[in-house]
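The complex appears here without one of its protein chains, the remainder shown in place.
Showing subunit A:
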Amino acid sequence: MPEATSNVDGGDGIGDDPDGIGDDPGDDGSGNDSGGNDDGNGVRIDLISGARMEGLTGMEKIRLILDGVRDGNIVILEEGLSPDEESKLIEVTMTEINPDEFSGIEIETYPKSDAGDQTLLDRLMGRESAQKLTVIGPANQLQTLHKDETLISALVSRK
């Protein structure tokens, strides 16, 4: 029983949702409004800018993402995570999986097509091409329909 389909396209910005996703009442600025889905009328989507993530530590980023996802929100990161942060995200997600409560995350990013082109200087300077739009949601609510190098199409459902 899908509630909404979300078509996330890096180039076109398509993603309009007929059910008013993004109303975001009561946002306290933390990026984690625990009451976001309580009204049951829709699925909340948090689009988090690269600037907002920039000042956070790796663990703060992971907490921001997982707290949102565990509340049933879809989290979209403008600039994604570094490989090391992705590795820790998987690890922390695994420790939080709980039968009948949380079965993990669905995550999609565009594949890194420029991995082989990265220079040593880029890597030394920490420029790890992390800038890739990333969609993360609860595994039982977010289903990837199609993914290629330029399009991620996903189905979002209510709990």
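Here, contacts are C-beta pairs under 8 Å (C-beta built on N, C-alpha and C of every residue); 3 or more make two chains touch, one makes a residue touch a chain; residues count from 1.
One rule holds for everything that comes next: contacts and distances are computed from a predicted model.
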item: "Cytochrome b(C-terminal)/b6", "propanoyl-CoA C-acyltransferase", "ABC transporter integral membrane protein" or "G domain-containing protein" - which is the UniProt name of the missing chain; value: "G domain-containing protein"
item: Residue, one of A:64, A:105 or A:156, that touches the chain absent here; value: A:105
item: Hidden-chain contact residue, picked from the options A:41, A:87 or A:150; value: A:87
item: Hidden partner interface residues of subunit A, rising order; value: 82-84, 86-88, 90-91, 93-95, 97, 99, 103-109, 111-112, 115-116, 123, 128, 139-140, 144, 147-148
